[in-house]
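Quick one: the structure is below, questions incoming.
All protein chains but one are shown at their positions in the complex.
And then subunit A:
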């Protein structure tokens, strides 16, 4: 299936039997999932179960040993693939925000469209200001990351990814490093994004949030998907003992 043949009736992200090892340590042992356009997916599971590795493989920050990952029909781990084309489609937000500390909030948002996509500066600035407003940080345009709270930085990071106009957003434990009060504002931003129809894949420990926004929940443990389903059935009637044990510890 090539890029041109893809229609949004097919999965926007399709993961098939993915295997990934760091040296001899096998982290993903055959993971598969299909995600449709506009869906919100939450991946949960104990630490070390491979969730972060999986979403890092989706935008080729990690390579894979076997299997396939396609985005809009395009194989991600094709060696001939233009990485830029992939990264235009996939935005990623990290646990530690990873903003550029020497650039203001506005410059952080503007940098990639100007440098990578070569878009004209004034056009990008209009869009960047709108995005900063969208993540409720109006007035913080000229603040440096060091002057912002964790939650504010994380929202700048979300705006920075959105500035590349991606079709899929990946969130890697984006609230794990935040204070409880600021978690809410970041989750609200993600919820609004989801409501706008953005395809979102989240690795999260926020069970309440997962239950509220996710269309589908995947539970991973030791490199495999143990169980998955829509939130209602997943949380109410998990069948696998490992899922039950995990939910018992967390909830």
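In this section, contacts are C-beta pairs under 8 Å (C-beta built on N, C-alpha and C of every residue); 3 or more make two chains touch, one makes a residue touch a chain; residues count from 1.
Definition applied: contacts and distances are computed from a predicted model.
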Should one name the undisplayed chain from "3-isopropylmalate dehydratase large subunit", "Peptide/nickel transport system substrate-binding protein", "Amino acid ABC transporter permease" or "Pyruvate dehydrogenase E1 component alpha subunit" using UniProt, the answer is "Amino acid ABC transporter permease"
Filtering A:147, A:179, A:192 or A:232 for touch with the omitted chain leaves A:147
The listed residue (A:19, A:37 or A:87) that touches the chain absent from the view is A:87
Touch with the missing chain holds, among A:21, A:61, A:188 or A:224, for A:61
Among the options A:160, A:216 or A:242, the absent chain makes contact with A:160
Full-complex touch with the removed chain, picking from A:66, A:116, A:195 or A:250, is A:116
Listed in rising order, the subunit A residues that touch the chain left out are 59, 61, 83-84, 87-88, 90-92, 94, 96, 98-102, 111-112, 115-117, 144-147, 157, 160-161, 164
